[in-house]
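If you scroll down you'll find the structure; I have some questions about it.
Complex shown without one protein chain; remaining protein chains in place.
Up next is chain A:
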């Protein structure tokens, strides 16, 4: 596999940000430009003050040279984040829906285009809250780890990355143990109830792992 052993344990934050830079954002160009033929597609044309969709890396590049304003995505609005925070903090709530790379995008935008984002300080604070509540939820979810599956919808890249080392090892371990248990049970059953059929095995399987 092309992934290095280090990356099996997870990506670094800069790496994740690098990956997130392919997401598109909306900008308002400040310079008139024709279409740009990029490897991954065509962007533009840029006609101020009309909005266009560009990859995040291009947006940051243009922003750094003061050639555009970045339109904060809808999920990065103060009111929206507030709502999400509230939802997230409700007991027994699922993960709220956010872009896969939300932390990375938010970080990049807040670094590069803070002036384009209204209430950026408040947004920072809310993102921090959001992240913490989701983190605790993730850890709680990890407690429910079983050898079959772990379902946590709407988990973002960075959050997956956080639990990756722990999850990987423990999941593998659990599976190994599980196969041992299964094997031993099977042999026991075969010896004890040699005449019993496959159904009994099913039962024991189900009872040992209530799903």
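Of note:
The definition used in the following text is that a residue touches a chain if its C-beta (ideal position, glycine included) is under 8 Å from a C-beta of that chain, and two chains touch if they have at least 3 such contacts; residues count from 1.
The criterion applied here is as follows: contacts and distances are computed from a predicted model.
Only one of "NAD-dependent epimerase/dehydratase domain-containing protein", "Aminotransferase class I/classII large domain-containing protein", "DNA polymerase alpha accessory factor Mcl1" or "S1 motif domain-containing protein" fits the UniProt record of the hidden chain, and that name is "DNA polymerase alpha accessory factor Mcl1". Per the touch definition above, the residue from A:16, A:71 or A:155 contacting the chain not shown is A:71.
Touching the chain that is not shown, out of A:51, A:77, A:124 or A:164: A:51 (per the contact rule at the top). Remark: the residues of chain A touching the chain excluded from display are 28, 30-32, 35, 37, 42, 47-51, 66-67, 69, 71.
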